[in-house]
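One structure is given here, and the rest of the page talks about it.
Every protein chain of the complex appears in place save one, which is left out.
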Amino acid sequence: MQEFLQQVLSGIASGGIYASLALALVLIYNAMGLVNFAQGEMAMFATFLAFTLIGRGMDYWIALPLTIAIAFVGGIVIQRVVIRPVERAPVLTLVIVTLGLATLINGLAGFFFGYLPRLFPSPFSVQTIDIFGAAASWQDLGVIAVSGVVLVLVFLMLQRTTVGLAMRAAAHNPEASRLLGIRVSWMLALGWGLASAVGAVSGIMVAPILYLEPNMMQTVIIYAFAAAVLGGIESPLGAVIGGLIVGVTVNLAGTYLPGVGGDLQLAVAFAIIIAVLVIRPNGLLGRRAMRRA
Amino acid sequence: MGPRLAAAAAFLVMAGACGSSSGGTVATDVGITSNQILLGNTISQTGAAAAYGTIANAENAYFTYINSKGGINGRKIKFVILDDAYNPAQTVPLTKQLVEQNQVFAMFSGLGTQDQTSVRDYLNTQKVPQLFVATGATTFGKDFNSNKWTLGWQPPYQGESHIYAKDVLQNHPNAKIGVLYQNDDYGQDYLKGLIDGLGDKASTMIVDKESYDVTSASPASQLAILHAKGADTVFVFAIPKPTIQSLAIITGLHWAPTIYVNSVSNVATYMKLAEKSGAKIDGAISVGYIKDPTDPQWTNDDGMKLYRQVIANCSTCDANNGFNIYGVAVAYTMVDVLTQAGSNLSRANVMKIASSQLNETNPFLLPGITVTTTSGDHFPIMQEQVIQWTGDAWHLQGSIINERGTIK
Partner (left out) sequence: MRFVGRAPRRYWLIALGVIVFAGLPTQVTSFQSLEWAEVLIFAIVIMGLNLLVGYSGQISLGHGAFMAVGAYTTAILVHRYHVDYLLTIPIAGLLTGLVGFFLGIPALRLSPLYLALATFALAVITPSLIKRPENLTQGTQGILLAPQQPPDWASSLFAGVTGGPAMTSDQWLYYLCFIVAAALFWVAWNIVRRRPGRALMAIRDGEVAAAASGVNVAGYKTLAFGLSAFYAGVAGALYALATGFVSPDTFPVSLSFQLLVGAVIGGLGSIAGPLFGGIFTFWLPIISSQFVQTQDWIPDQVASVFKNAGPAVTYGALLILIMIFAPNGLVGLILSAYARLRSRLRGVGERTTGQLPPDPQTI
């Protein structure tokens, strides 16, 4: 029982990590109907910026908002410089551009910061607490809490503000939005900026646990992608729930399914996710989309 | 010592005869000109294993240093590095390019077990030396007799595990062992060495072994299983990042087993990183064979001073990165072999020296460890020393352990 609880708890902890990046993926998807494969690398790069600022002596609580602001601007700049020229190209062209962007950013990070893993400071204690005999660290709990806060902010932004409404409108029906006077292109840029900022929060939160190096987010984005899709790619709440489910499933599959073991836990988790998607083709919380005619 | 003296004599004769070594009856081969020796290398500089890419740059830094001192008998080393992204399917055409188009004299320090296995047959058929491959897979020393143009360099992973097995049997005979290992050749080699080393006791002492895949974000789940199975001794056969994570997670589980860390990940910087993330690692055991640039005990060491001078030739190399001193150390052996070959720079002769006549004191390795090959032993480095983490640093324990002859 204690082992089971431990596996669930550490699965939830990993799930929080996946959820935090999945939120950024959901934002981009809401803004332009696209999965941004460079999201993880952008988050990693922002985290390196924060690391450099803190290393130069800046206080953590000043570096944090500053980095988020830089990431926001950076996301907008990337959208204007790299994405805008291919805005009207087929979706797959955009996907390839984000893949190129991921490779580019990863290489730049390796060039500027090297590949040695670094310890990133955490606002949360490294101590662990006991929950019914199973251990959970304050850092893990902190990641989940921050993801929760980000979730609420993203949700409010998308659902309750004019900007959020305009953003979703621009993504769903660019032509009509243009007629209504929404500056569609800038809405996309805003989406990139916000996703980049949310990604930066994710990177900064998970770096103390995963250790900062250029490939830090590469495994995370695989799970985050799965989490976002499982939850229903348009739903921020779905992303968080999806993340937690993925985290726990991976652990329990590796522990209790006979013959699976740690090396195949990912395979089993994916199999389960795909089975779920076959039954619920739009994800757990996704709205039933109309088939495009 | 005989061949070595002869080589040294040849060197003196060469040097004494005239300033340049271009004249005379010099045995040469493909890739050798009067003023250049061409070496080739494939390594991952992009992708998930890009971190290793710096090794080739460090090797090049040592060659640059040697070239600035006049080269080897007047010949400068030119080193062509190609990126294979850790994918054997790319290693094959790139290696053929180096051999058939660039016409390299030898392949040096190619990285990756699968990658180097993929070109081993080809290079042996072509009789091109595949020297000092950058992997500890046991096959590169063990199967020398069927691949006489291929040689490893670093201590084989299995040999290192034998040392751990001895240490456990001697100091913790009643240990309940849990093993965390990476599910590839590297992790499996370590695991096999441990099982072999424990002998009949392996089945009773090892209570559980759990593998992880490099694509997983954290080994927390596996460690929780080992903990639940009641292990009191943990072997972490993992690359640096999961190792650091493991150390922190173990402490987080309120668990205090005896911990063994493999040499791939035991750089002091990483251990300190783990400590800063809350890991209690006092008493952790590992082995070493190479000097750790971040270890203060070597600050005034001549070898370390030379290393820092050499690595300054590489603008992108971080002097504190353990991979870089590895690169400089293996490049030192390569230069040593070429120097010994003297005027007989044929591929066959260089291979003969490397595989059976090495007896080198390498300034970048721990004192007392030599790089040695004989006609019956083709594992260049087979000595390691147990180290234990106490206070804030590794401390050498006991004497150097020679594993020579234990891997048949």
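Going in written order, the chains are labelled A and B, and every chain counts its residues from 1.
What we mean here is this: a contact is a pair of C-beta atoms (placed from the backbone, for glycine too) under 8 Å apart; a residue touches a chain by one contact, two chains touch by 3 or more.
In this text, all values refer to a predicted model and were calculated from it rather than measured experimentally.
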item	value
Residue, one of B:E59, B:D167 or B:D185, that touches the chain absent here	B:D185
Option from A:M44, A:I144, A:A189 or A:A226 whose C-beta touches the chain left out	A:A226
Absent chain, residues of chain A that touch it	35, 82, 85-86, 88-90, 92-93, 95-97, 99-108, 110-111, 222, 225-226, 229, 233, 263-264, 266-267, 270, 273-274, 277-278, 281-283, 289, 291-293
Positions on chain B where the hidden chain makes contact	45-48, 50, 53, 82-83, 85-90, 92-94, 96-97, 99-101, 112-115, 117-122, 183-185, 188, 213, 215, 315-316
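Everything below uses one rule, namely that only the chains that are shown with their structure count from here on.
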item	value
Mean-CA-position distance for chain B and chain A (Å)	37
Of chain B, residues touching chain A in the complex	46, 48, 50-51, 53-54, 183, 210-222, 224-225, 227-228, 240-241, 244-245, 248, 252-254, 269-270, 273, 276-278, 316, 318, 320-321
Residues of chain A defined as touching chain B within the complex	2-3, 6-7, 10-11, 13-14, 17-18, 103, 106-107, 110-111, 114-119, 126-128, 130, 135, 137, 208-211, 213-215, 218-220, 222-223, 250-251, 254-255, 261-266
